[in-house]
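Every protein chain of the complex appears in place save one, which is left out.
And now, chain A:
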Amino acid sequence: MKNYENYKLEDFLLDERFRIWAVQPEPASDDFWTELGKHYPDKRMAMQQARELLLTWNQTGSELTEGDLEKQVTRILHSTETSSNRAYAFKFTQTWISIAALFIILIGLGWTVSRKMQYKQPASGYSQYVPEATVPMKEVVNKSGRKRKVSLPDGSVVSLSPAGRIRYAAQFISNRKREVYLSGEAFFDVKKDASNPFFVYAHGLVTRVVGTSFLVKTTASKVEVLVHSGRVSVLAMKDMDNQRDRNTELLLTPNQQAIFSTRDNLISKSISSMPLELIKPESQSGFVFRDQPIHKVFATLEKVYGIPIVYDSLLMEKCALHVELSNEPFFTKLDIISQTIGASYRISDGQVVVSSEGCE
């Protein structure tokens, strides 16, 4: 035991154990410091003062609002962005009447690429998918330099990025469908209406909202659809009318991603490069694992991120984890876990597949 006899205020302040207790008292540490106060009554005053100081210093408010923070982060990301390597920061809100759906659609911009595409695949341009003007259509083009909000007749809201373009029928709900044709980039806030599903047509891919929120990102050679919540189905446009042979239709769950190749009309399933937490971990300790069997660790990750993790539970029965994780990205968590237990993983068909030779 340390010698507390000569402890003064500053010594308590610099004592690691004392600091932890002052900020986060636990029964065990409570007992320890109460006992100490009984043992050295003359130290009680210094302990009390040290605790007050630490608590005061610990509750510091920041001048920066969430909105300012978001603005600054976006600004940095924007300045560091290159055309081939765009990262999107997106947030969506969910209210009880509307399910926020967000799709960001990027149509490939490279001049030569798009020229080539037009020759090769005459059916892949935006104009090709806009239906013949047999019904009155409305078109909105954002020529400004800022995002522009467009309210659709059903109450859904589209946030159209610069140079983005959408078209939809003036009689918006028809044949029990709500349909939007898109080029450029847009953010959709779709009002829930189960009897009239919402369709987005972009670059050869149809994305159908089953009651959900998701992201669509389009380049000349591919379309990416990333699900945030609920379920989304994606289907190659060419198979749209083929009711019996919908073999390209894929159902996606949160944090899963479909990559559609416009070249061969194939859709493959993957995982978002930065999966979001869908729910908070159930237990109080969150991602802090103290000697937890591996199946519990994987179960927590599966639940929070909604991504299936496949592993040999028998082989890995003895694998236990003692590691403190918090809010690092999903794949960093996986890296840390697999390094700790000497396993490896790969992504296959929207799942994480863990390989391990077992633990002793």
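Quick note on the criterion: contacts are C-beta pairs under 8 Å (C-beta built on N, C-alpha and C of every residue); 3 or more make two chains touch, one makes a residue touch a chain; residues count from 1.
The definition used in the following text is that contacts and distances are computed from a predicted model.
Only one chain is not pictured, and the protein name UniProt records for it, out of "NADP oxidoreductase", "ABC transporter permease", "Sigma-70 family RNA polymerase sigma factor" or "Acyl-CoA dehydrogenase", is "Sigma-70 family RNA polymerase sigma factor". Interface note for the absent chain: among A:T56, A:N175 or A:S195, the touching residue is A:T56. Contact with the omitted chain, checked across A:P153, A:P329 or A:G342, is made by A:P329.
Among A:L69, A:A170, A:M240 or A:L266, the one in contact with the hidden chain is A:L69. Touching residues on chain A toward the chain that is not drawn are 8-10, 13-14, 49, 52-64, 69, 72-73, 75-77, 79-80, 85, 87, 89, 273-274, 327-329, 332, 335-336.
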